[in-house]
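A single protein chain has been omitted from the complex, and every remaining protein chain is retained in its original position.
Presenting chain A:
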Amino acid sequence: MPANLSARLCSLALSLFLIVFALPAFAGPFEDAVSKFANDDFSDTEEAIGAVASSGNPLAYPIISALQDGRLMADPDSKKVYVTSADGKSIDAATGQPVASVPDSASAVRLNNRLRRSVDAAVGGLTLMSPDLGMRLQAAQSVFKSHEETALDAVEGALAKETNRSVKATLGDARAAILLYKPDATEVQKLEAVATIKARGDQEALALLTGIGSDQPASVTKAAASAIGSIQSSLAVWSMVQNAWYGLSLGSVLLLAAIGLAITFGVMGVINMAHGEMVMIGAYTTFVVQEVIRTRYPGLFDYSLLIAVPLAFLVAGALGVVIERSIIRFLYGRPLETLLATWGLSLVLQQAVRTMFGPTNREVGNPSWMSGAFELGQITITYNRLWILCFTLAVFAILLAMLRYTALGLEMRAVTQNRRMAASMGIATSRVDALTFGLGSGIAGIAGVALSQIDNVSPNLGQSYIIDSFMVVVFGGVGNLWGTLVGAFTLGIANKFLEPVAGAVLGKIAILVLIILFIQKRPRGLFALKGRAVEA
């Protein structure tokens, strides 16, 4: 049809005109590449990423970054691709023209891990010159990670213009990584690269140096080998520090779980097998608090744990008082029966929670200040573990202060030391018993709030901590809070130093055997109570 033909000629002329002005709008290589995103085929998507990233088109960055965040929509029918943004505006990816709406048949372009790596590398290459400092740093890091040869010019260009020190250092590392893996780089360049990477001294540097292969000049291989040796020996020292940190962190979890038991079992002498369930109830309280916050006040989510702590204390504490009043007080002095009764109680509580909340795990989210990690030297410290350690120590200090400086604390100590004497001094011992048990249970509830951040929130949560808690209290010395503290950290650190050597299973067994042997030697634990309480 002549009309059609003339239209085509016209568009051809127009597109030629536009290409001259470097503004491709009609069917050109760029548009072809973009339309490949609509094929829903991973290898096509990969080609498209490469073509778009190297096109130099101003739309390249919006497209690739949209792909990274799942905002790139493709319509398989019309082969049209759209860039959407959070504020609801969308543009046609091929032309950059705004579109009123994205058709319903369009879906987000899918990625797999291999493509995610290509996307990261592409974004890195495109944002090396970004005015935003954080973005530049991230870009330099992702180029360092991918160290693709094609990025060399961009890195060198950026390096010449960069003024920020840390970005510049990372760019230097990225350049070294690229050169190290570039087959036609000179020996001098490679030796320099090895030295630069050696200076990083971290695991990524080690990975780069180990992976260079054997087809390198002899001097490079030798330099790399010596660099690997020195990095490894410095990392070995760091790994000791790391083990110590992990041990502290595990110890804090053990202490948190055991601290309530140190009150009910240690101070009161009640073998409370339902202790773990108090922890579980604290965790479920956190879940309920978060659910309410999610549906009603989403802005408060970061404070959910702070709100959950007092609530969990009250819920678990109140339940503890009820348990003491209704069951335990009839069983004082009969440890075997207490054990069986509280064990039965723990099953009842578990099944009750299972009926109310269902048998599956419940999701308790991490607030933003408890997610992620930071690097300290060559070790990674995760925020949730760090906060739990601080939290545990705070709870311990508060509890200690309470026992020492409050009237209730004084009464508790009096009752445990000599019940009859305390009673004749006018202390309502049964009220003190109920409150002490409530305090222990409430602290277990608080532990549940923290443990919900690192463990399953399921009806079985408590069971996994009950054995460990008894172990800590018995090892540390019954009736002594400081013993519980030292016991928990000793077990935690010992466990973490054994684990890399013996494996997790054998490590746990070894700890158990050591405790048994220790108890043979010192039946009253690390810090034995002396005085009348022992005979009571």
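Operating definition for what follows: a residue touches a chain if its C-beta (ideal position, glycine included) is under 8 Å from a C-beta of that chain, and two chains touch if they have at least 3 such contacts; residues count from 1.
In this section, contacts and distances are computed from a predicted model.
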- Consult the UniProt record of the chain that does not appear here and report its protein name from "Urea ABC transporter substrate-binding protein", "Monovalent cation/H+ antiporter subunit D", "Pyruvate:ferredoxin-oxoacid:ferredoxin oxidoreductase, beta subunit" or "4Fe-4S dicluster domain-containing protein". "Urea ABC transporter substrate-binding protein"
- Among A:E156, A:E187, A:E337 or A:E363, which residue is in contact with the omitted chain in the full complex? A:E363
- Message: Touching the hidden chain in the complete assembly: which of A:S105, A:T186 or A:Q203 does that?
- Response: A:Q203
- Message: Using the touch definition from the top, which of A:T186, A:S326, A:T380 or A:T406 touches the missing chain?
- Response: A:T380
- Spell out, residue by residue, where the missing chain touches chain A. 42, 110-114, 116-117, 120, 203-204, 206-212, 239, 242-243, 246, 249-250, 253, 273, 343-344, 347, 351, 354, 359-363, 365-366, 371-373, 380, 382-385, 454-460, 463-464, 466-467, 496, 499-500, 503-505, 508
